[in-house]
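Sending over a structure as structure tokens; questions will come in a sec.
Missing here: one protein chain of the complex. Every other protein chain is in place.
Labels for the chains are A, B and C, by order of writing; each one numbers its residues from 1.
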Amino acid sequence: MINKTVNNVTEACAGVESGMTLMLGGFGLCGIPECAIGELQRLGVDQLTCISNNAGVDDFGLGLLLQTRQIKTMIASYVGENAEFERQMLSGELEVHLIPQGTLAQRCQAAQSGIPAFYTPAGYGTEVGQGKEAREFNGKMHLLEHAFQADFSFVKAWKGDTAGNLIFKGTARNFNPNMCGAAKITVAEVEELVPVGQLDPNQIHIPGIFVQRIFHGTDYQKRIEQRTVRTKEHGA
Amino acid sequence: MINKTVNNVTEACAGVESGMTLMLGGFGLCGIPECAIGELQRLGVDQLTCISNNAGVDDFGLGLLLQTRQIKTMIASYVGENAEFERQMLSGELEVHLIPQGTLAQRCQAAQSGIPAFYTPAGYGTEVGQGKEAREFNGKMHLLEHAFQADFSFVKAWKGDTAGNLIFKGTARNFNPNMCGAAKITVAEVEELVPVGQLDPNQIHIPGIFVQRIFHGTDYQKRIEQRTVRTKEHGA
Amino acid sequence: MALNKFQIAQRIAQEVKDGYYVNLGIGIPTLVANFVREDISVEFQSENGILGMGPFPWEGEEDADLINAGKQTITALPGAAFFDSALSFSMIRGQHVDLTILGAMEVSQNGDIANWKIPGKMVKGMGGAMDLVASADRIIVAMTHTNKAGDSKLLSACTLPLTGVGCVKKIVTDLAVLEVRDNAFHLLERAPGVSVKEIQEATEGALIIPDEVPEMLK
Partner (left out) sequence: MALNKFQIAQRIAQEVKDGYYVNLGIGIPTLVANFVREDISVEFQSENGILGMGPFPWEGEEDADLINAGKQTITALPGAAFFDSALSFSMIRGQHVDLTILGAMEVSQNGDIANWKIPGKMVKGMGGAMDLVASADRIIVAMTHTNKAGDSKLLSACTLPLTGVGCVKKIVTDLAVLEVRDNAFHLLERAPGVSVKEIQEATEGALIIPDEVPEMLK
């Protein structure tokens, strides 16, 4: 098998430059590439365009790169958890493109799949549709949406092997699989890195062909945004 | 959980009528819905349009429905294994639409996904592109292809639960997942049908929402088309 | 008396039928799950990637890798499935989800909905709402009849940026249940003790009032 292993996050992020377009997996703070984000902050690259469903919170996730003003343009679907984001956006410091979540996912998958463009009903008749080709199919209006073009894709998986095969866990899967192979270089960080042959080939979510670099991530915080629980007293 | 179980293949195929458009999973004879094909033959419905990558062999798979002249139109990518098919096609008895394999898969997935149309480079400049909209993206020509519209989708999985969740095995996966939810009614036959809770939610290939009916299939022949082996004497 | 948010959720729960896959938005819609009849089978989809969502976890059993679209910790029921965002929206866009319940800031009498942006002020983003309203066959809006300033949220035309056009079919507010068709709000039910006149005064858009307007059933 082709070996995709790199030794650490520094090697994994080699080649990232200011002004690049980056995809980052995760939904909220769930399944985000924590190690890569930390390294991007250390590298100090700026003028970045980031494609990610959310923008983190003030002091975690992509919020870290907002604090340090490394992000020029944010492409996301929901950014409601981040006061600094809102401030930079309303003041015009940050360029923001809000796009429907399903369109965001599909534009990633289109990039992964060599589909340059597709039609979707989401956003027709709204400001999302402004300036876009609209066309009727089966009596319903749709918008033409294009595949993303990105330089690096940073994803987080649960388990991976040295050939780059990935398995995600729970709802930490989210956008991560769709971003694999959707940029020129895909960097996967995993909680557990195993030799080839240890993952069941039937259970691999993303085959290694979509991944250029893989490394064992460490010191995951895995913050919870909304800790909601049942208590034994109140029942279900 | 919503229970999708039906008792047998007869219940599973209820509502199939002559003249309908059917999707059938499988690649060659690998992963084909053997039970459903048998029932379609027993039902005697004809004038069918079948969407399937291949057309079986003379005496198995979709070849059975060709023998009995139940298929009016075949939409496939490769039909080289079937002499009766070739005869019916060249004589004009059978209408045949040959389309690129990747386009076939993507037109299924588009139907599953509510994407009415997409662009692909496959077939541009060939007779596949005749009469289709061609458009340039990133300096390369692409064809506009549409989602399939079908009445029933028949798929074969390895394991399934009563909620309709499916897990496929090996290369018997092929088109089966892409056809789930790509027709008005999806019928899944499985080698092993288990109660909910027995499949790892992380390892489900197709969630039950894409499946309307599921049943435990029996008497699988699982024929091998090309039995190729190494022998101990000759080595690898 | 006007319904509280739990009562709104309770009334909407009556719209949830056996065998439905349901997507619940953030806020009041999330509460609907608590009121669905126990003798029917319903599965909840959360667009971040779970089908078969269960209740909140017991204290101490929270899993950071298991949340819903509101970023709340949740559980997975037996028979649940996890999936990626593209497949999740295949379910939504492909109309495999039977019912979508979501909140709104404004609904117009032709079924337009606005719930994602207040220009110059609030810019949370649309999340999955635009995909949901553009695709779903059955959409129920759960909201208060008027906003905090007392202005009607049921309008002849939306004033805020739209989330979707002509898509809302039913609205359940603290005052009433209404159907949206033929370019008007059709009053179906009123909250117990709420008069037709109160509803009329709280509705800016065209309101069609039948001869008899029953009170909502519990």
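Throughout what follows, a contact is a pair of C-beta atoms (placed from the backbone, for glycine too) under 8 Å apart; a residue touches a chain by one contact, two chains touch by 3 or more.
The shown structure was predicted, so the numbers you read here are calculated from the model rather than taken from an experiment.
Here is the thing to keep in mind: the chain we left out touches A, B in the whole complex.
From the options B:Leu66, B:Val79, B:Ala163 or B:Leu193, the residue with contact to the chain not on display is B:Val79. If you put the hidden chain back, the residue from B:Thr21, B:Thr49, B:Gln70 or B:Gln109 that touches it is B:Gln109.
Considering the full assembly, B:Val128 is the residue among B:Val6, B:Leu43, B:Val128 or B:Leu144 that touches the omitted chain. On the side of chain B, the interface with the absent chain consists of residues 27-31, 53, 76-81, 86, 89-90, 96, 98-106, 108-109, 120-128, 158, 168-178, 205, 222-232, 236, using the contact rule stated above.
In the full complex, the hidden chain is touched by chain A at residues 1-3, 109, 111-115, 161-163, 165, 181, 196-197, 201-202, 204, 207-210.
Methods note: only the chains that are shown with their structure count from here on.
Central chain (C-alpha centroid nearest the global protein C-alpha centroid): A.
Separation between the centroids of chain B and chain C, computed from CA atoms only, is 36 Å.
In terms of their C-alpha centroids, the spacing between chain A and chain C amounts to 28 Å. For chain B, the set of residues that touch two or more other chains comprises 113-115, 201-202.
Counting partners per residue, chain C has 50, 76, 82-83, 86, 89, 92-93, 135 as the residues that reach two or more other chains.
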